[in-house]
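Take a look at the structure below.
One protein chain is absent from this view; the other protein chains keep their places.
Chain naming follows the written order as A, B and C, and within any one chain the residues start at number 1.
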C-alpha cells in the first residue's frame, strides 16, 4: 500500500491515478482513496493544502485502500506533517528534501527539521532532493522554471515504478496525448519519469530499500477498467433508462461530492439524457418530477443538505405516485459539516425524513462498481412501482476507484415501460393488483386528460377526497406498495460465512470492503463470524429477521452515529449492537477486527 | 354531546363557540372539535361546504369532543348527509326543513327526501322550519332578506339553550358588542335567539324530547377560560421568553393550521415579540436563527411541509449550537395531504428528518392547555442547552378549545439567560461541563468577536477543523448534549393506573383525551390497563424502558401509520404494538376500548 | 413524443372538466377561468396536448377545472415542474398558474429563473394582493399599511411590482390585464403566440379578503380614466374618450400623463408604444395616475427548450448512435484471463 502526498499544486492526484493504471495493468487487484483539501487551491506549503492519494494493491482481492500505508511519498514538510502518523512503523518514507526549506517547515508547523531531529527514526527514510534531480533531468529542454519544477511528480512516479516493477509505457503514452499541443512538456515529463526510474536502478539505496514485486491477483477473467462510484452511477442510470426504454431528465444543482454525476451525465446527451442545472435543489427535484409526469424518468442527484431541501418535493412524488430516482452522495454532516469527507449519516433522512407518512424505497451501493447495478435497480423499482427511490452512495464510493469487471450488457434484464393509453374506465389512480402501482398516463395521450397533485386522492376515482376513511386506506396502500417491493427482491443471505454462528456483522454502503476483509481475517483466525451487507435498506429483504436471530450476536458497523442499527432493532427486536466511526474516513480493518474480538471475548465470559 | 352542522355561511363556528362559552359558564367540563372545509367559501348547499362544530360536555372531566353525538343540528340537507352516520341511534336530530328544497337535496346527493323516506327512523327527529320561524321572529325589524336569513343560527342556538338549560346573557352581551355599529343586527339576532328559546318552552315537542340538565362537573377550583392550542402555544412562548429574560423573534410563513400562531403573536409587539412574515419557510427559520445569533430567542412555527423545507437550516442551528424553537402544528400528509385535518405523522421527521447526525430535542403537547407549558419548556431547553427544540402540536390541538385553569404565573420557575461576556480564554465552543451547552456570546459584546457556521468546529478552539478525530468527538458531544437533557426531566411515570399490569397504553400528543377516557373505561371494567403519555419524545425520559417492561404488553395508539412505536422498539427492544388511525380525526374512544379488549383476550388464550 | 391528433374543432366545453368549481362566490378567478376556456379553442389547442401546472393557493386550484392534463404541485414550484415537463416533452403546450404569494413569495426564485431561461411557457400570475387560501395575510404585492391578521398594525413591507420583477429577471414577454377585462383574451392569445416564457399579470379581485383593491382601475365608471391599453406602434392614450396620453419629459426622463388640447399638448406629443423597448417597458410598469395594460414588452429571443433540442441533435450528430458498450470501454481497459 502506498500513499502519495504533496501540495495541491504538486499533481498528486495525477500521479496516483497513473500509478493505479499501471498497477491494474500489472494484474493486481486494488482500491484507491483520493483525499483532497476542501479549499480549491490553498496557499502552497500549508497543511490544509495537502492533497493525498492512497492505493492498496495485492495479489488477493483488495476491498479497501488499506489502513496504514507501507510507503509514503511526501513532497514537502506539510505532506509529511499530515501523514507521518499513518505510515506503518518500519514503512518506507520517501521525502523531497528540496522542499524542506525553513519557510516550508514553519508553514507546516515544524519547530525543528524532522529529517534531522530523529523523529523519523521509526521509518526507513529515503531523503532525496527530488526538486534538484528533476530540474537536472529536464534542463536539456528549454522550459520555464515553473514548468520544469512541475515535473517533480513524474520523477517520483518513475522511482516508484522502479520500486514496484511497473511498466512506464502507458504513462508515457498518456503524457504524449495530454501534452499533444506542447510537445516540450511531454518530453520533459517523460524525461523526468525516466530519470526517476533510472535513479532507482542505479543509485545505491540505503539498506532495506529495494524493488518490491507483487504478483498478479487471481481475478475473475474478463475485461476490466477502473471506475469511480460517480461514473458507475451515471452509467447505471443511463443503462436503467435504456432498459426501461425511456428518456431521462437529470435535474441537479452542483454540490460536493455529487457534482461530477452531473458532469458525467452532461456529456451523454446523445444517449437521450437531458441534464438540467437548476437554480437550486428544489427546482432540480421538481423539474425531475415534472419530467416524470411527462413520461421520462426523472432523476435528481445531490448530497445530504440537498436532500433536506428536496424533502417536501419528494413527498409530492410520493403522494402523486410518480417515478423518481434521487441519488444521495452522502458527505460529513450535520449542516455543511465536512463536505469533502465521507459519511453514512443520511440513512434516517432517506427512510424517514419527510412530513407525513411518506414511504419510499431506499437502496445503498456497496462498492464503486456496484453503483452501476444499484442505479439500474433504482430505475427499475421507480418505474415498476411508480414511486420515488433513494439511492445512497457516499463521497468515498463516489471518488474512490476500483478495477471493475465490465458487465455483460446483454445479460441485463430489460423492463420496458408502456405508458397507459386506454381511455376505457380510466382514472389516474387505477392500480396494478400485484405491484399496487398506479397507471402512468402521460400528457399528450388522447382521452386520458386528468389532474394529479399533492392533495389526497380518492382511491376509486382519483379525484380530490377529504373522506377520512379513504385517507386511511390510501395511507395504507402507499405503505403496502413499498413493503411489497420486497417480494421482488432476493431473500436476505450472508455475503461471507455461514448462516448462523457467534456473530453476524451487518453493514451497508461503502463499508463493504473493510467489513469483508475484517471478516475474512477473523474467520481465518477461527472465529464463527459472518458478514451480511444490505443493499436494500427499505423495504428490508425478506428473511432478514430470521437470519439475524440465527446468530448469538449482531454487530452493525456504520460511518455514522448508529442509524441502520436502530432500523434493525425496531423491525426485528434483535439486540443489534452499533459500532460507529464518524471521522470522515473509512473503517480501519484492524479496528474492526479488534472490535469484533473484544465483543466475542466479552460474551465468552 | 352535540354537533352543529350547516353551510360554511351558516355561522356554525360562531354558534358552536357561543354554546361552548355558555356551557363552560354552567360549570361543565368540555371539549370541542371544530371541523371546517378546506375551501375558503365553498358554494352553498354542497357537502364539501359543510362546516361542523362538536362539543362534548359532562359532569365528569371531558377529554375529547366525543365519538358520536347525542344531538345533531343539521341546517341543510348537505349537513345531514355528511353527519347522519355519526349520530348515535336514538339520538336527537334537529333539522331545518326550510332548507330541504329539491335543489338542496340534489346538491347534497339525496335522491329522495330523507325526512320522508323513512331513512331517519332510527333517530328522534325534530323537523322544524327554522328559516321561516327565524324570519317571523325578526320581521318587526327592518332588515334585508339576507341579513334576516342569517339569524337562523341564533334561533337554533336559542332552542339548544332551552334544551340544555343554558343562560343566554353572555351571548346577548356578545351580540351587542359584535354589532355595536349595526344595532339593528344585534336586535334581530337577539330576537331570534329568544324566539328559539321561547319555542322550546312553548311548543309541544314530540314525545321523548325535553330539556336536558347536565349537572356541573367537579373541576379544580380556580379561574378558567377556554383556550385553543394555538393561543396557548403563543402565550407559552411569550411566557418562556419572559422567564428567560429575552426578546423573541418569531419568523413564519403562513400555513394551515399554524397561521394563527403568527396572528396571535403579531398582536403582542408590546411584549417584546417581533413577528416576521417571511417570503418562505426557509427565510422564516433562518431569520429566527439570525435572531438567536443576535441574542434573542428565535422561534419559527409551521406545519409538516414547512418543517421539511426548514430541515437543512435546522441542521445549521444544530451545528452552530444556537437556541431555536420550531413549532410543528401537524396536519394530514404526505405532501399537501389533508391540510385542514389533524394527524401525528411528523414524529419521524422531527426526530430524524435531517442530513447527517443532527440530534435535537423534541417535545409534544398533550392538550390545548398543555401547549402553554410545553412552549415554556421548549424555550427553556433551547436556551439552557443551546439547541434547536421541536415542539409538536397538531391541527386538533391548535383549533380545538378546552376550559383551561389559568396558570399561577408566579409559580413558574424563571431561567434567566446571561449572555457570555468574558474575553478571558474565550472561544465560541467553550462548554458548560454539566449541560455541555456552549457559551452564548452575542454580537455587540466587546472582545468576543468570533465566527461560527455550518462547517465542523474544533472542540478546543472553535475554529474550522477538518480533523477526523475531532469530528468524531464533536458528533458525540452533540449527541451527548441532547441525551443529557433527560437528566433534567422527571422520570417516566404513568398518567393513570399502576406502574405494572397487563397492558400499558403509551400515547403522545393530542390523543391524550381519548386514551385517558378509554383507559378509565377499561379500568372501570376491571382491566389492569394503565396509560402513559409522553411529552418528551427526544430524549425519552429516564426509566421508560423499565416501566415498559413492567407490563405484559404495550400498545401505542397513534394518529399515523406507526411512528413512536418504532422509536420505543428500537430504544428498548420491547414488543410494543401499534394501533393506527389516519383519518384526519381523533381516535374514537369505543374503538380504543375495543382494540385493547381484543388484545387482552388474545393474550389470555 | 406526443402523437399528432386528428385536427378537431374544439369548443369551450371540451376544455371544461367535470369538477365542481370551488372558489368563493364572486371570486375573480371565475372570470379568468372562463376567459381561458373560451380562448383556448381559438388558439388551436387540444385538450390532450395542453397542460396546466400550478402551485398552491386559491388560484392554483385552476387546473382541476380544465379538461386538460394538469398538475397541482407544491407551493411556489410550478415554474420548475413546468420546466422539467418541457424538457421531457417540448411538444406540449404548458401553462403555469400561480398567485402573488405562490409566484412572488415562496416561488420568486423559480419565476426569476424560468423567465431568464426563456422556457416556452405561458405564466399567468393571479394578483389579488393577498394570500387567499390561508385566509387573508398580506402578500408581497399588498400595499403598505394593509391590515391583515398577520399585520394587525398595518404591513410595513414595501410591495414588489410583478411586471418589474419580470423585467428585472430578463423576461421577454410581459403583459398585464385584469380578471373581468375583455382584453384578457388578447393578452392570453399574445402570450400563447409568443415563443419563450410569456408572463401575464392578471389583477384579480378577492371579494372575501381584499375586496375592491382594484376598483379604481376596474370599475366601469372610474376605470377608463385609469386604464392605459397599450398597442404597439400606437400613441399611448387613455381616458373615456382617449383624451389623455403619456409624454416623455425630456428633462426629467420620466413619463408624465397629459391631456390633449391642454397646455398646447397635441397628438404629436404623445409617445408611441414600442413594445420592443425595455426602458420604456420599465417606465410603464409603474405610472402615477394610470395602469398600463396589454403587452408592455415583447422581444424574440433564444428559447431554452429549443436551444436544448438543438444541442441534443448536435450531440447526436457528433457522437453518433448511443453505444453503452463502447461508453463503458472508453479510456483504459485491460483483460484478465
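Assume a residue touches a chain if its C-beta (ideal position, glycine included) is under 8 Å from a C-beta of that chain, and two chains touch if they have at least 3 such contacts.
Given the structure is predicted, the values throughout are model-derived calculations rather than measurements.
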Self-check item: Which of B:146, B:181 or B:270 contacts the chain that the document leaves out
Solution: B:270
Quiz item: Thinking of the whole complex, not just what is shown, which of C:65, C:126, C:229 or C:304 touches the missing chain?
Solution: C:304
Self-check item: Touch with the omitted chain, as defined above, among A:131, A:300 or A:335
Solution: A:335
Quiz item: Looking at B:31, B:283 or B:515, which makes contact with the chain not pictured?
Solution: B:283
Self-check item: Candidate in contact with the missing chain, chosen from B:37, B:77, B:158 or B:251
Solution: B:251
Quiz item: When the complex is taken as a whole, what residues of chain B touch the one chain not shown?
Solution: 21, 24-25, 27, 170, 219-226, 235, 238-239, 242, 247, 249, 251, 268-272, 274, 276, 278-280, 282-283, 286-296, 298, 312-313, 316, 320, 405-407, 409, 442-455, 463-464
Quiz item: If you put the missing chain back, which residues of chain A would it touch?
Solution: 39-44, 46, 48, 253-256, 259-260, 262-263, 266-267, 269, 275, 277, 279-281, 305, 335-336
Self-check item: Missing-partner contacts on chain C, residue numbers
Solution: 105-109, 112-113, 116-118, 140, 144, 153-154, 156-161, 164-170, 248, 250, 252-254, 274, 277-280, 282-283, 301-302, 304, 307-308, 311, 314-315
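As a working rule, only the chains that are shown with their structure count from here on.
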Practice problem: Can you check how far apart chain B and chain C are, centre to centre, with Cα atoms defining each centre and the answer in Å? | Solution: 39
Self-check item: In chain A, residues with contacts to at least two other chains
Solution: 312, 316, 320, 453-455
Quiz item: Considering chain C alone, which of its residues make contact with at least two other chains?
Solution: 56, 72, 74
